[in-house]
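Of the protein chains in this complex, one is absent; all others appear in place.
Right, subunit A next:
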Amino acid sequence: MRMVINAFRVPMSKGVLVIVALTAAVILATGFSIGTGAVRISLSEIWLYVFHGYDGPMKEIVWNIRLPRTLVGTLVGANLALSGALLQGVMRNSLADPHIIGVSSGAGLFGIIVLILFPHLWSMLTPIAFLGASGAAAIIYLLAWKDGVQPVRLILAGVAVSAFLGSGISALLIFFSDRVNGALVFMVGGLSAKSWPELEIILPYSLIGMSLAFIGSSHLNILALGDSNARGLGLSVEAARFFLTALATLLAASAVSVVGLLGFVGLIVPHSARLLIGSDYRFLLPASVLLGAAVVTFCDTLARLMFAPLELPVGIMMGALGAPFFLYLLRREAR
């Protein structure tokens, strides 16, 4: 890992370069996603449909199906990656991710309860899952509190609460194994049939979350120096930790409640962004956002393409590509 970091050890201009390259990657992945499917649409046609109100035969497909779905994918990726990057900074642990604060298990349990026990509340799935996600995070934070919150306590409380909620999920899946079908897609996370309403739900969180996170980036840099140094530099460590964790919770909860328990984005993307751009959070946060958006959009396109006309949930593709990549990172780090 040191070698990689050294190779990218460069001032501002390099950071800016990586950001520009990642922005291009997001645009390409978005175009690729909108253009790919049962009907192929060229990039120039997409341009006409989206930006010039072109009234062609594919207008419906572009505007009502592919564009919103792709945008939901980019925002979900961006939110989860940003959430992971924030948490890795707050916990001072590069293996932290939204699972740590119970977002997945909380959203999972509440989502499963709706899908299996109260299917008639299906339209309320997103707000209820959101409630579960943020509720689990709040409980973990409270349990970890003892004269302030230490990262290690928070991680351990997170593991315990997640295990507890996870056993609830397993119990429901076993008791009601006949009704599991609908719940499964939620458990792996998928973008199928996501459209404008989902985009409207997630967009405000993305916008507010990103603005606040970029304000918080200099605080994360200070927090990375350790509690004592950070206090010496005038940072209110407890307050910063609380606000950044709350922000990460809202970002992840908004994504997970809309598309289901999309794993690994929040862990792998910030980690990879760190390798690309270094640990300065003023660059790492935007890089994570862009890389998260590009990766989820790209994986979703592959998931639609690979077994077409059958469509895999993007979560499966993320896991299949993400897990080996993550192991690779771990091996490098161990060296």
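Following the convention adopted for this analysis, contacts are C-beta pairs under 8 Å (C-beta built on N, C-alpha and C of every residue); 3 or more make two chains touch, one makes a residue touch a chain; residues count from 1.
Convention: contacts and distances are computed from a predicted model.
Engineer: Can you match the unshown chain of the complex to its UniProt protein name from these: "Iron ABC transporter ATP-binding protein", "Ger(X)C family spore germination protein", "Sarcosine oxidase subunit delta" or "Oxidoreductase"?
Structural biologist: Of the names offered in "Iron ABC transporter ATP-binding protein", "Ger(X)C family spore germination protein", "Sarcosine oxidase subunit delta" or "Oxidoreductase", the one UniProt assigns to the missing chain is "Iron ABC transporter ATP-binding protein".
Engineer: Any idea which of A:M124, A:I215, A:A308 or A:L327 touches the chain not displayed?
Structural biologist: A:I215
Engineer: Touch as defined at the start, partner being the missing chain; which of A:I34, A:L235 or A:V269 qualifies?
Structural biologist: A:L235
Engineer: Counting contacts across the full complex, list the positions on subunit A that touch the omitted chain.
Structural biologist: Listed in rising order, the touching residues are 2, 5-6, 9-11, 92, 215, 217-219, 221-222, 224-226, 228-229, 231-236, 278-280, 282.
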